[in-house]
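Only one protein chain is missing; all other protein chains are in place.
To keep things simple, chains are lettered A, B and C as they appear, and every chain counts its residues starting from 1.
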Amino acid sequence: MNSFGIIYRISLFGESHGPAIGVVIDGCPPGLSLSPKDFTEDLSRRQSGSRGTTHRREPDLPEILSGVFEDFTTGAPITLITRNSDKISSDYDEFKNIPRPGHADFVSGFKYSGFSDMRGSGHFSGRLTWGLVAAGVVAKRIAAVAGISAKLISAGGSEDIEQALDKAIEANDTIGGIIECRVKNPPVALGEPFFYSFESALSHLIFSIPAIKGIEFGAGFAAAAMRGSAHNDPFMDSKGKTVTNNAGGINGGITNGNDIIFRVVVKPTSSTGTDQTTYNFKDGEMTTLKVKGRHDTCIALRIPVIVEAATAIAMADLMLMDRGIHGTRKY
Amino acid sequence: MNSFGIIYRISLFGESHGPAIGVVIDGCPPGLSLSPKDFTEDLSRRQSGSRGTTHRREPDLPEILSGVFEDFTTGAPITLITRNSDKISSDYDEFKNIPRPGHADFVSGFKYSGFSDMRGSGHFSGRLTWGLVAAGVVAKRIAAVAGISAKLISAGGSEDIEQALDKAIEANDTIGGIIECRVKNPPVALGEPFFYSFESALSHLIFSIPAIKGIEFGAGFAAAAMRGSAHNDPFMDSKGKTVTNNAGGINGGITNGNDIIFRVVVKPTSSTGTDQTTYNFKDGEMTTLKVKGRHDTCIALRIPVIVEAATAIAMADLMLMDRGIHGTRKY
Amino acid sequence: MNSFGIIYRISLFGESHGPAIGVVIDGCPPGLSLSPKDFTEDLSRRQSGSRGTTHRREPDLPEILSGVFEDFTTGAPITLITRNSDKISSDYDEFKNIPRPGHADFVSGFKYSGFSDMRGSGHFSGRLTWGLVAAGVVAKRIAAVAGISAKLISAGGSEDIEQALDKAIEANDTIGGIIECRVKNPPVALGEPFFYSFESALSHLIFSIPAIKGIEFGAGFAAAAMRGSAHNDPFMDSKGKTVTNNAGGINGGITNGNDIIFRVVVKPTSSTGTDQTTYNFKDGEMTTLKVKGRHDTCIALRIPVIVEAATAIAMADLMLMDRGIHGTRKY
Partner (left out) sequence: MNSFGIIYRISLFGESHGPAIGVVIDGCPPGLSLSPKDFTEDLSRRQSGSRGTTHRREPDLPEILSGVFEDFTTGAPITLITRNSDKISSDYDEFKNIPRPGHADFVSGFKYSGFSDMRGSGHFSGRLTWGLVAAGVVAKRIAAVAGISAKLISAGGSEDIEQALDKAIEANDTIGGIIECRVKNPPVALGEPFFYSFESALSHLIFSIPAIKGIEFGAGFAAAAMRGSAHNDPFMDSKGKTVTNNAGGINGGITNGNDIIFRVVVKPTSSTGTDQTTYNFKDGEMTTLKVKGRHDTCIALRIPVIVEAATAIAMADLMLMDRGIHGTRKY
């Protein structure tokens, strides 16, 4: 189940400490301009946030194995990989005995009967999002997929993100955050009833991103406390523009042409610098776990570009599968 | 795109004022006990909430067209339909000129080039959730899919739901609400990386339910303000039970055996008794729209059983597609 | 797995002696003219061949449950059903003990652990092809899907079909046949590498039709004895027309604009009037089975319209999923 999409279909593969990670992008139209340098900006944004994330490194630029010829997409599947550099993997055996709280160690060990590669969280590593970002870069080349912008709007419960980071670093602890994403002037009528609503397709992709635990569209959870008369967005012109935008640009699961607005919550990084009392499955006793190594104080800083990519991928797929207004011209 | 599921695959069809609505359920194992009376309880819960919803009626019991023989599932697709009773449809033409704010009138008209059946919101009607609930009843017959319970925990921003209803009815307005769903003692290891995480599969289904605008798992949006040391759930026994449950029973997208907990937000019913100033697409001027007829003050009262159904369907599908721990015994 | 198609997706359901059989057609574009009388011709062709088939009856006309409004498709799923008339089902219990040679009795009993509805072959009945033909009628409304014509070209090894029928009826036995299907002037470029070639998509559907045991395109099996210099079809004009058509209109899995030509073989009807020596699974001994009732001498007479339907469905789906030449205009 490492694929997603009906027409613009992506398949992710790889493990954190295996030879390489990557993505196959099927269903991309031919004739889109694409070269390795097009990936630099987004992959750099994913690679590093600010001082709240692990120290800045060069991004893992992709090798294009297929689907691009003389800097244009061919219509054949596009395969992008990047090699994993050597990492010290010796520490991970202990996580079979003492699975880290908040990580996938316990469930992956159980699900795959002990055969999963647990080094660096293996296939569950946040490193796998490299392929999402790369597939997002390609999706953004489709003209109708544009104007997507996500940013961290709060961290650790504070809108003053710098201050929140200071406090968390001082406590040798980690914090979560909330990311807001907007799409300016999206095409009208993206989304398919009943089971491929815009919200369904997007949330399916969004919850594949590790550490995300919630999503809300438009007014979101605040809508529970609103009256219908206030929540409804009255139309105000012949293009369908609305006075307010509590719907987040989506009615009945379909984009109405107003800006798409949604927010996601990122949990605090599971690997903290503090000691944790947890269970040792080998000894059958409670124990104290100290996760070594340098980790992100606030992983949410690196996630906006991944949210943008997921949005672009969902939009590309909905655009290409549509057989209604965007498609009727050709029958 | 009116189908969902990899193995336990459901297809919804019908329009609010057409001849019938229904669902085809493919991939159901043979040998499950099933008869029409099994549907009564859940369909009744969907049909009517309390005084905040439209007046109580008898539920639309299903006719079983296929897939069941002598009260047991056969392994062939199960088709369930219910007839739409006669309704007065004359009023709906005006919604082509003055699409109702908060409804799908505008987008469905646009997307389907004017060919969509707009009577009673047609294929976008909440009535379509009948098939979801029916498919949920079948999913719950699979032994591993059990212990699912959803309820409305607040309405109109108030935990005192009766009081909130009183006020809204008095104002001739509508209110939204928040529903919490819990699954007691779920199987460990449901969910497939990378793109069929438990959260992905479930949210895909949940956002197909009209009026839902957000979902959060475990601590959800509150996690943004938590420290990692507090959010992590330490293990405490050999079954993987955790001391806290901020993860909502899900790590790395896979169930860890602790209770699954999530909440969804339902927006206020779009059809309110109050006047709305909106755009008349025919006249090109702003106008006042008054939606006639009797409507739900709080549609959220009827949605818990639909949320349960979506959860059961997602769990059945994840259970049946698993090739890891639940599947390895047979190769 | 009772669904097929990526965009134009059909789901078949029903059993021979259950309440009804039918089909859900998802992904059909809006705005196609469609009314119940449009189904009469094709459903009549399926219902009855000539004297080699069971005696002529009125076709089972469809009830349209959804997806059509005021005689036009709406873009929502189209559901078509027809009721099964009362049939005497008492005889079928013995087939659990003595599964009929050539039928699905043995495998369906085994696969579904004894829970399958075996009356009239249940879900395996040729009656299920009603839904295929109905979905084919809808597919043929799409302008690019036209010019499809299939006919029986031999039966019982003889091109003189009437004579072959005479002999088989005299022997109280059954015969098979070969059907040839041609599509005149098809669109160029239908078919998707690598796994949705025109031949792949079509043969997938064709082998769902009971009794078909082989398919060949263009020169087909005769190509094994040809030289490459003779088998290659040289181009002769700027439209891609070829001098010969050994490829059956398909190169590299993609239509080249020349007529599509393929043949399928239909095995002799399994239910014959002659005695058969087979195994009694209850007694553990060989026994003589006599299948009662009136059966088709040559079921192949009724299959051309089903082959046409499968072709139309495959073409509609390939047309709608294409993102290359047919789709590039819109990005």
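The rule we apply is simple: a contact is a pair of C-beta atoms (placed from the backbone, for glycine too) under 8 Å apart; a residue touches a chain by one contact, two chains touch by 3 or more.
Computed from a prediction, not measured in an experiment: that's the story for all the values here.
Here the chain not displayed is in touch, across the complete complex, with A, B, C. For the options B:75, B:273 or B:304, the residue in contact with the chain missing from this view is B:75. Contact with the chain that does not appear here is found for just one residue of C:3, C:16, C:47 or C:79, C:3.
One chain is missing from the display, and on chain B it is touched by residues 6-7, 27-31, 75-76, 142-144, 193, 319-321, 323-324, 326-331. In the full complex, chain A touches the omitted chain through residues 1-3, 9, 11-15, 18-22, 24, 26-27, 30-31, 63-67, 69, 72-79, 81, 111-113, 115-117, 122-123. One chain is missing from the display, and on chain C it is touched by residues 1-4, 6, 12, 99, 101-104, 106-108, 110-113, 121, 123-124, 128, 154-158, 168, 171, 173-178, 188-189, 191-197, 199-201, 203-208, 210, 212-221, 223-229, 231-238, 240, 242, 246-248, 251-256, 265-272, 274, 276-279, 281, 284, 286, 300, 321-322, 324-325, 328.
Please note the rule applied: only the chains that are shown with their structure count from here on.
Compare each chain's C-alpha centroid with the centroid of every protein C-alpha atom shown, and the nearest one belongs to B.
Where chain A touches chain C, the two copies mostly use the same residue numbers: shared numbers make up over half of all numbers in play. We define each chain's centre as the mean of its Cα atoms; on that basis chain A and chain C are separated by 43 Å. Taken residue by residue, chain C touches two or more other chains at 27, 30-31, 75-76, whereas all remaining positions touch fewer.
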